[in-house]
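Here the complex is missing a single protein chain, while all its other protein chains stay put.
For reference, chains read A, B, C and D in written order, and residue numbers begin at 1 within each chain.
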Amino acid sequence: MTKILSSENLCKYFGGVRAVDQVDFSVDKGEIFGIIGPNGAGKTTLFNLLTGTLGVTKGKIYFKDGEITNLPPQKVTRLGIARTFQNIKLFEEMEVLENVKIGFHTQTKTNMLDAVLKNNKLKEDEEKVHLEGLKLLERVNMLDKKNNLAKNLSYGDKRRLEIARALAVKPEILLVDEPAAGMNPHETDEVVELLEQLNKEGITVVIIEHDMKVIMGMCDEILVLNNGVKLAQGTAAEVQKNPEVIEAYLGK
Amino acid sequence: MLKAEDLKIHYGHVEAVKGISFEVEAGEIVTIIGSNGAGKSSTLRGISNIEDKAGGKVIFQGEDITSLPAHEIVDKGICHVPEGRHIFSQLTVEENLYMGSYSKTDQTKAEYQDKLARMYDIFPRLKERRNQDGGNLSGGEQQMLAIARGLMMDPVIMMLDEPSLGLAPLLVEQIIKLIKEINEDLGTTILLVEQNARKALSIAHRGYVMETGNIIMSDRREKLINDPKLAEAYLGVG
Amino acid sequence: MFGFYLSQLFNGITQGSIYALMAIGYSLIFGTLGLVTFAYGDIVIFGVFVGYYFYAVLGLNLILAMLLALPITFLFGVLVEKICYEKFRKEARMLMLITTVGFGIFLRSASQIIFGTGNKSIPTLIEGKIEIGNLNILYIQLGIIIFTLIFIYALRYFLNNTRTGIGIRALSMDQDAAKLVGVNVDKSIKFGHSLGVVLGVFGGIMLGSFYNAISPMMGPNLGLKAFTAVVLGGITSIPGAVIGGYILGIMENLAVAVFSSGYRDVVAFIILIIVLVVKPSGLFGKEVKF
Amino acid sequence: MAANIFEKIITNINKNKLKYIFLLIIVLLILPFVVENQYVLHIAVLTLMYVLLSSSLNVIVGYTGQYNIGHVAFYAIGAYTAAIISTRFNLNFIIVILISGFVASLFSLMLGIPTLRLRGIFFAFTTLGFAEITRLTILNWRSLTRGPFGIPGVPIPQIFGMRLSTNTHFYFMIFILLFLMLLMTYRIINSRVGRAWISIREDEQASASMGVDTFKYKIMNLMYGTFWAGVGGAFFAYFAGYVSADSFILDESFRFFAMVLVGGTGTLAGPILGGAVLTILPQVFRSFARYQMIIYGVAILLIIHYKPEGLLGGRTFKRDLSESEDN
Partner (left out) sequence: MRKSYLLSLLVLTVIFTFVLSAGAAEDTVKIGLSAPITGNYAEFGENFQYSVEIAADRINANGGIRGREVEIIVRNSEGKPNVAASIAQEFVQNKEIVAEIGDFTSTSCLAAAPIYERNQMVQLSPTSSHPDFARSGEFMFGIVGTQAAEGPFNAEYIAKEYLGIDSVAVIYINNDWGVSTMENFVAAAEKVGLEVTGTEAFFGGETDFSAILTNVKQNNPEGVYIAAMYNEASQVVNQIDRMEWDVAKLAPSSVFSEQFLKLSGESGEGLVTNTFFALEDPKEKVQSFIAEFRERADRNPNLHAAVAYDSMMLLADAIERAGFDRVAIRDALAETENFEGVTGTIEFTDVGDVVRSYMIMEVKDGDWVVQEDYR
């Protein structure tokens, strides 16, 4: 197994608050990697650090062979890291299909002049984006809603759309932040199935989730955080047995 | 004492609370548990009317308070300690506590001082930091401040939203103990919303379990704790 | 040469005091409503004209007339809040920006019709002066500076030590939490807004009395200056607004001394942009999200 | 009742968009031939010009959510560039108009690089300051701009030896410019670039996570919008034959902003209607003389009150001008 994403002594302080404190972890290529921890443990902050949304206070982040510490988000994305957000950040006033199309930004080349001239580059790009966008929507079962405004979707659809949008980036590694939050069990199953399917196709998945059933069922490895500090990293079985984890996460 | 009937809350097209009913009797600790996004916080926000309700009724001590403005609901004696604490970050600790007694316009200075002293008795840490800005407190201290601020209102019922959120285990323990004390010593009725089901159930008399906007279970504590369905629905693994 | 700069500095301090007074009011409005307004100058001048009306048309004593104007402008502030802001408190901020622009245009034109188009003269409230070296200091100048200081302290006292004041501060930090401790948010916002208007009107009266003239068309320029002072000092920070006012006043006067009078406002706005780029929260403001 | 009819008309228009656009273009093309009243034609030219200006602001405010409240500065820069060049050099007006657009664009680049990193409303403050700096510089820099005298005698534009001096000529000139602007904007908005712009408005953080270099695209957007403001200014210089700083006061900037909001932000049609309504309205009320501006102010208030999303229902904006960070 080769490492694909890892950190070294990673820290993020907000003023005096140590949101992430000296965290080392590593994700192997091709696995499903879970991050758990009580609310406020620093999981989302960790995601924001990995994707360049937040600057790092101390420490290093590596992706494949290179260092990506403090790269801006758009560069991180170009390298093949895609993400979803805990509080769903869709482009609400845009149509569902348009949302997905933005995901293809890095794979298309149209500039302003091409758009104005309506030349072949634009046509090729638009065709490609349109077709592939539809394919992605089909994948998440949202083809019938392609012309809805994103803001009018149900919670579950929004989550799925966010995943579809992230997939458009053609990531090697996908970071999903609580994909099952607010979903009913049936919807949750669908998402789990989707993520597992993606994983089979070779995308490494890193997932933050509160729903233990989801995490324990699908993850190859789990990182447990509490108050910004790493408590443990291991398989589901290992983590579940760890007394520290049980205490921190489930309460005494 | 507090009764919600067919309460509905929508955010745009998202139905966060899909018509739930529940009841809290005087002197009880009742807990609403459930995972993130289940609609617990929205329920409380709907009761204290800082969120518009899409439907339903709220009855407090026999009176319909469904559409009273938020500050009048506070006057009735309903205290809501919101999720994420929401203390006033640029007010000092003491000013925060003062804000707790904001609605008590008829209380004398002596009564106020008295109550303040009592709060400092319960929370000695707050006394040490009385002149610091609320924003500079640690998470646990902020939670205590939020609870103390609520207690300054002399509430008939206290609605606590995730008081254990983001706190170290030891602190969670303290807070939970505190809530029990408030209930037993001051006779305040408690409606506790929690993710940490075990903790919440350890002190509650009764509990409701919410999932995606609906109440899926409700029972007395003893039964809920031992109900295998709860572990399945909520904790995932045991 | 030194005397020249000294007197320019003193000019700047007086000018700055007036900006500071207006800026405190502006900052209070900014704090309670969380938005910029472009009708502030017009509202302030309208208030001063109400005072002028009592004085010149109804023939009241000058000071009494001006004092009478304050409660009336307070009520007017409530009306303005209702028209421009109430409905839009939860909507996008730029809607309020445009309602204030529309209201400003309306009020300016209405003032010209009600009060006439020309400049009006207001006598100096306090006559007399003292001499220090070759520097003449007028009582009214001292009065303005002293009043500014009194107002800063009175406002600080009000905001720190009274129930309503602390309520307004609390509300500017966290509206939901304020509601949950029983603050009548609607009433408090109206109160805070009106208080800001009244402070501005007081500044306007000082200005009118110092320069002996007011006109309905002074509004936009004054509003822009108060706005600049507030942004310079740091939005929602009351001491910041005061310092911003003084900095603006002094910089403007020194700009005239060093460059030429035509570039006075250019200098002010360049400083504004530089401050924003270097420290968006203003020189003394805390990090606020707007 | 009337409101219902209004809504119905709008839905109907939405349904048969292309048909109506075509119809509108035909009507606009025939207009100068049937209207003999030069005043009406003059107002028609002004209306199209304001539509161009408000549409150019809409590109920045409506599509990318950048709160530029100093748009008048770029309009002024365009107008003065055209006036200065055309009175000193013998250049074809088309070239002059292009240069003016580019100069305005260049200034926006200079303003944008340091300030675009600022959050929503702080950026708005800097644009406001820039608008005032521009106006005051025009007034002070007499050797270049003749200061308060303004620049008279902007030559009559010529093409193929034909002098374009009548209202009809100017009407077609601005019609073509506006048509080009709308066509180009329509194409850009529906391309990769436009999607990136809109995504920045919707959620800058998510946009960056999709690989959009948000800073670069914000700059591009600002430069594109201000280019057309500059073009609008250059057209104004030719049309009026005279430019002076009095035409470029801050009120004018607010007027553009009001046009965008009144019509509806983030749609092509919104600013067209808003620009038209707020240009024609004051003309209609001109005979009320001193009450004219009162009516204008009240009209803005009424429209925003009863249709906060704009007459044509633009995209609604979030309460906050900027994204708050997580955690």
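Here, contacts are C-beta pairs under 8 Å (C-beta built on N, C-alpha and C of every residue); 3 or more make two chains touch, one makes a residue touch a chain.
As the structure is a prediction and not an experimental result, all values here were calculated from the model.
Visitor: Which shown chains does the hidden chain touch?
Guide: Missing chain, whole complex, touching shown chains: C, D.
Visitor: Touching the hidden chain in the complete assembly: which of D:56, D:226, D:247 or D:267 does that?
Guide: If we include the chain that is not displayed, D:247 is the one touching it.
Visitor: On chain D, where is the contact patch with the chain that was removed from view?
Guide: Within chain D, the residues that touch the unshown chain are 1-3, 6, 37-40, 42-43, 46, 136, 139-140, 142, 147-150, 152, 165, 167, 236, 240-242, 244, 246-247, 283-287, 289-290, 292-293, 302-303, 306-307.
Visitor: Which residue numbers on chain C touch the omitted chain?
Guide: 4, 7-8, 11-12, 14-15, 109, 112, 116-119, 121, 136, 138, 207, 211-213, 215, 217-218, 221, 252-253, 256-257, 260-262, 264-265
In this section, only the chains that are shown with their structure count from here on.
Visitor: Figure out the least number of contact steps between chain A and chain C, where 1 means they touch directly.
Guide: 2
Visitor: Centre to centre, using CA atoms, which chain is the farthest one from chain B?
Guide: When every chain centre is compared against chain B, the largest gap points to D.
Visitor: If you average the CA atoms of chain B and of chain D, how many Å lie between those two points?
Guide: Computed value for the inter-centroid distance: 51 Å.
Visitor: Using the average of all C-alpha atoms in each chain as its centre, how far is it in Å between chain C and chain D?
Guide: 32
Visitor: Spell out, as numbers or ranges, the residues of chain D touching 2 or more other chains.
Guide: Correct list: 316.
Visitor: Can you list the chain D residues touching chain C in their complex?
Guide: 61, 67, 69, 114-115, 118-122, 124-126, 129-130, 132-133, 136-137, 139-140, 250-251, 254, 257-258, 261, 290-294, 296-301, 304-305, 308, 316-322, 324
Visitor: Can you tell me which positions in chain C touch chain B when the two form their complex?
Guide: 160, 163, 166-167, 169-170, 173-174, 176-186, 286
Visitor: How about chain D: which of its residues touch chain A in the complex?
Guide: 184, 187-188, 190-196, 198-199, 201-203, 205-214, 220, 224, 266, 315-316, 325-327
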